[in-house]
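The complex appears here without one of its protein chains, the remainder shown in place.
Note that the chains take the letters A, B, C, D and E in the order they are written out, and that residue 1 is the start of every chain.
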Amino acid sequence: MKFKNLRFGRSARLGVAALGGLGVAAMAAPASAATDVETAFIFNTLSFLMHGFLVMWMAAGFAMLEAGLVRTKNTTMQCLKNIAIYSVAGILYYLIGYNLMYMDVSGFIGSFSIWSAADPSITADGFVGEEAGYAAGSDWFFQMVFVAATASIVSGTVAERVKLWPFLIFTVVLTGIIYPIQGSWTWGGGWLSEMGFSDFAGSTIVHSVGGWAALAGAIVIGARKGKFVDGKVHPMPGANLPLATLGTFILWMGWFGFNGGSQLAMGTAADIRDISSIYINTNLAAAGGVVAAIILTQVMYKKVDLTMALNGALAGLVSITAEPLAPAPGLAVIIGAIGGVIVVFAVPMLDKLKIDDVVGAVSVHLIAGIWGTLAVPLSNGDASFVTQIVGIVSIGAYTFIFSLIVWTILKVTIGVRASEEDEVDGLDKAECGMEAYPEFGVGSQRM
Amino acid sequence: MKFKNLRFGRSARLGVAALGGLGVAAMAAPASAATDVETAFIFNTLSFLMHGFLVMWMAAGFAMLEAGLVRTKNTTMQCLKNIAIYSVAGILYYLIGYNLMYMDVSGFIGSFSIWSAADPSITADGFVGEEAGYAAGSDWFFQMVFVAATASIVSGTVAERVKLWPFLIFTVVLTGIIYPIQGSWTWGGGWLSEMGFSDFAGSTIVHSVGGWAALAGAIVIGARKGKFVDGKVHPMPGANLPLATLGTFILWMGWFGFNGGSQLAMGTAADIRDISSIYINTNLAAAGGVVAAIILTQVMYKKVDLTMALNGALAGLVSITAEPLAPAPGLAVIIGAIGGVIVVFAVPMLDKLKIDDVVGAVSVHLIAGIWGTLAVPLSNGDASFVTQIVGIVSIGAYTFIFSLIVWTILKVTIGVRASEEDEVDGLDKAECGMEAYPEFGVGSQRM
Amino acid sequence: MKFKNLRFGRSARLGVAALGGLGVAAMAAPASAATDVETAFIFNTLSFLMHGFLVMWMAAGFAMLEAGLVRTKNTTMQCLKNIAIYSVAGILYYLIGYNLMYMDVSGFIGSFSIWSAADPSITADGFVGEEAGYAAGSDWFFQMVFVAATASIVSGTVAERVKLWPFLIFTVVLTGIIYPIQGSWTWGGGWLSEMGFSDFAGSTIVHSVGGWAALAGAIVIGARKGKFVDGKVHPMPGANLPLATLGTFILWMGWFGFNGGSQLAMGTAADIRDISSIYINTNLAAAGGVVAAIILTQVMYKKVDLTMALNGALAGLVSITAEPLAPAPGLAVIIGAIGGVIVVFAVPMLDKLKIDDVVGAVSVHLIAGIWGTLAVPLSNGDASFVTQIVGIVSIGAYTFIFSLIVWTILKVTIGVRASEEDEVDGLDKAECGMEAYPEFGVGSQRM
Amino acid sequence: MKLVMAIIKPFKLDEVREALTSLGVQGLTISEVKGFGRQKGQTEIYRGAEYSVSFLPKVKVEVVVADGQADAVVEAIQKAGSTGRIGDGKIFVLDLQTAVRIRTGESGDEAL
Amino acid sequence: MKLVMAIIKPFKLDEVREALTSLGVQGLTISEVKGFGRQKGQTEIYRGAEYSVSFLPKVKVEVVVADGQADAVVEAIQKAGSTGRIGDGKIFVLDLQTAVRIRTGESGDEAL
Partner (left out) sequence: MKLVMAIIKPFKLDEVREALTSLGVQGLTISEVKGFGRQKGQTEIYRGAEYSVSFLPKVKVEVVVADGQADAVVEAIQKAGSTGRIGDGKIFVLDLQTAVRIRTGESGDEAL
């Protein structure tokens, strides 16, 4: 049995089952006005595909954001890690992840098997389904791009000192095992979903999970040499802010897919009306995050910090992700703005704790993710603070501990950290043998 | 009453009301062949969403274009302004802009109120609409991304010397008040639409409006120090041409959303056939603009100026925007090519007038926008040159004077221009305290 | 007669005619469940438009990839060539290309005429078609973006030494004549399609054709000065690897359009189910290519070469393009991985042959394209190795010889190669009079 | 011959160059440098952490002139480069043994 | 006065600067250079072709000091810049004729 009730709380509130609603609508409405079942199937599938390619695009967003926020000498490595992550995540999710998350979920875990598509409603005689549904492959595609996002979060935090291969091994475990198992608890219909935990598009399930895994990594690997000296923080500014800006815009665009596609259906007027609301809220939450970060850095530091504005946008997006549908637009602005405020305070706070997070991913994805998950009951009457906290804590503890163990095993076996010399010279030279911007000035020839 | 007849002239010509046509088609065609009303609702809404995210993406395009065409020392600021604009525009359009433009438009202005969605055709029993329509939120989303584009245009022209906060205040006024009021005249069903003014996707209503606001800003703020000395023009080349190229490609891609979505419907075969024509014409006009700019700069200067080729693409796009549907493809190439020619002559002409437009936005958006609006009657028999000129002049005068007043008030109160020292050192240092590319060469460490 | 059976082999296997299948489905299925004909028309058209804008986006991908892999002094030129190519390709395909490829194809060639849209099924009374079909313009748009991709391939290989205008003239011939004629053989329903040659989305028809034209160019133009000296290869590292990474991600995203849209229909559940499979296989093949290239460069060189990882992704994508639908996901990974292996060996092999391919386009598009075309029979029972080889060889010989002739004519008439001095100084200075990154260091002013 | 090496504020470059050419100087060479001195870099905030920029962008001008011209050159640079604000930079004068023009092989004052 | 010019490994810059300031040096100028020497660049592989990087990134430090301070400065740089591994760089000392502070026109040791 494959079952997903991502929208458990919400659908209960609406009084219709998530996808079942489609069939109901198709049956109940007057024949001349209602979408037929095959048409709804196409729309549902199209939603997964279209929103899926937008989420895929977020891989480029993470790559550019991180490539822009590391120093030149680690840029090639950061690009390499990002394209590798996206590749590894896809293959792993095919090999074990998807079925672990969605196939015959017992409550705590699905089954270990390779994914394959089955679309019984499509036969040689055409479409014979009685309910709309969607193509199984489109769902796989959409779920797969989510797991890649989780892994990208880690990459930014541990940048500039992690070795390539241990990092890739961690990615294998994260995308193949850690993420899918906790995912099965809620989206796979497991115990948290039974309990009523509500996380529409993954503030906790995707973003905080990435953040916890990143935090564990940052702790095990340690800070970059020179970052914290004699109790003082030494900033190491990112080398290319336009790239970081581009990355943020890409992520923003992709987020329409991330949240919009998480409606999981587009085959009725009600569904696409909901997707419209989700787009609006997603956009306004990001806008709120930007405006809050800009005003706050102006007030606190008398200058406007672009990197905080970018992080503010992302924090706003993460914050609205747990419930992008129910809030009124004004509330979405506020939820996002609080996300923006959080990030402005969380980034230096982590520094004070001597946790070295190169791109601010823990602040953006973990802390704003917790906030977003807690904010669900503000607009969604079916969610309760208690259940939300149970979800946040259980998923957090599971992910953090599991990640800590994996990072530690990697540390004591093959080692996770580049040598001090390699760190000083930059990982590009050490691991890739290649500089991101190899030229020595404009006028020079090959040297 | 909310009413929009963006396509007034055209729809009159076709003999069917704009969205009414959907219902008609659904009723008239044989039951087995016709799209049902809910399906059409979904398609119409999907068109707004899909084309809307493409237009949203143009925000990234403007950011990259402008970040590439300013000098390094102002790059961070340019990135910051662009993400701030897009955020502010969204919030303002929610708070007052949309309803000013579309709600109970009296002829000259709508009403001051916060926007909220209403979709009466969707009930607990499913979809009960008799006409197709679309989700109200999807329309809001699509209109919102347009206003952001208008604001981005200004940002490029006044770059490298405007202070951040006055600029943001101007953006608030532009997106909350200036743009929506004139928008109500045509798209909101006001007096210009009554008169038959035709501007399909906004050559005048979006692009020229941005251009006029930019021109007013350039005049009030003045040229960059050192740009015009002793009657000579001193070019200040943009620092990163690949970024500018990327920005142009992004804008080109986004323009399919801009023009295609302005069909406002996708629920009939005729509508999507029209969208197909719009895509083709949009693409060919841009292509025409590029080819014209390349040939012309080769002939005039013996070198091909990449920045002119990029501006040529944009000018072609702006030119076709007032009427991307009616022209045959060959005419679209020509309309775009004339746009490309315009830009090649307009950029140095503005220099001669000592108007300092950093990225050429006035030439591209205002002057090519006027050309595009004038070109409508070439292919659209319902438009007349006289009415087009009335629209261009009235919208232009309104926007230019209003903007001039706002810029002037800002100038005499808080000041709009960075100090000479800040301008010399670059706004990045002064306003953001952050360099776009902080590293001193590849080999160096943190300093 | 216009006829396209891109999916000849596959559709024969499924036992239904390509687009006819849509109508059949609409008729055969129970009235309540089946998509009506106009709805299917809209879906089919939407697929061309949506996938078309994704493929258009690949133009930006090629631009960024190539701008990142050339040296700074040739970057402006590379940006210019790429935007010019996309523009020229569109205009030429309108003027002669499309009809040469699809209009009244005799077997070997279509007709010389300007394209124009005809949609007889859409009348003043609404949609009257009996079969679904699609808007003619959407098809043109989708086919047009393909030809632009072919031309972009050439641009990368001959970079850093070709003169602008001869290159653009070659582009005119390639997009207006060379590409469409061979395209008519298969996709236009010509002799190769009669024979059963199977190339779903163009491993051979698009990618190898671009590769052959590039190879001919590289041979006629010769290697860059200093690349091969005394039998040794002197690498000339690309100047901006994050840009190249961005370009690769853009291409990857665009490829969902490239392959997904090549299903040519989206109006039935079966079609969109197939598109889902195509997305999955496309993604996994790219992932396989990346992973293979990373592992292989680690093993062979003890470092992971980012540029090979990027080329691996692209090679994986090219490899799956001839048959992105039939393979199971696991096979798609393998097909892509073999593509990744190919590129790791082919790049240095070409160097040994003293063929100077700046970005590796011949390896990626030609050699992996051949592999992909040969791999079709692995999963598609209707394809045979013999026919595939006939297709590869005939298209290859035709394209290579035709290109060789055109390049040679250009060489002996106006010359194809920049002067030695211009090559040393960089083409940006010589042909564009403009530097890509003109600033001399961060702190400096205009000089 | 003397090698006059000046560290100046970048935006003063054009003025310094013009001052030198109006003295008849035919050539000079510049490079991008960073300077540490009395002029303190701003204390910046990057992501909430204080960040003092100790090195500031400067331009180094190197010009070789005949012995007799050195004083005039120094004076011209000093005047053109001065804003009166801290961080204007320094001029250093070194003694040069020979100068050779690569194109022709000429040496001495002719090489300049 | 002496011009002390040192070529050092980039990551040693902060230590060298601190060593100099603790000697009382008030200003210095750095630039980005590339060095060729006994320290061989790695033999890199770029796209399957061997690629020997002959020039390695270094930082050049230029500091002008009064005659009496030169030895101490050289020693300080030598100590702070040394890792004991090949490629640590060189220190060159040149004689300086004059130094002028652009801001004030002061010259000689006062200009430093």
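Quick note on the criterion: a residue touches a chain if its C-beta (ideal position, glycine included) is under 8 Å from a C-beta of that chain, and two chains touch if they have at least 3 such contacts.
Given the structure is predicted, the values throughout are model-derived calculations rather than measurements.
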Which one touches the absent chain: B:Lys225, B:Lys303 or B:Lys354? B:Lys303
Which parts of subunit E face the unshown chain closely enough to count as touching? 2, 6-8, 31-38, 54-55, 58, 60, 74, 77-78, 81-95
Where subunit D meets the chain that is not shown, the residues are 3, 17, 26-32, 64, 94-103, 105, 111-112
Since one chain isn't shown, list which residues of subunit B touch it in the complete complex. 233-235, 237, 297, 301, 303, 305, 307-308, 344, 347-348, 351, 360
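We adopt the following convention: only the chains that are shown with their structure count from here on.
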When C-E and A-B are ranked by contacting C-beta pairs, first comes A-B
Over half of the contact pairs shared by residue number: find the pair among A-E, A-D or C-E that meets that against B-D. A-E
Chain centres computed over CA atoms; the one at greatest distance from subunit A is chain D
Roughly how far apart in rotation are subunit B and subunit C when fitted on CA atoms, stated in degrees to the nearest 5? 120
Copies subunit D and subunit E touch via same or different residues, half shared test: different
Can you give the whole-Å distance between the Cα centres of subunit A and subunit E? 47
Report the inter-centroid distance (CA atoms only) between subunit B and subunit E in whole Å. 53
Subunit B residues counted as touching two or more neighbouring chains: 36, 39, 50, 240, 246, 424, 433-435, 437-438, 440-442, 445-447
Expected list for subunit D, residues touching two or more other chains, is 11, 32, 34, 44-46, 54-55, 58
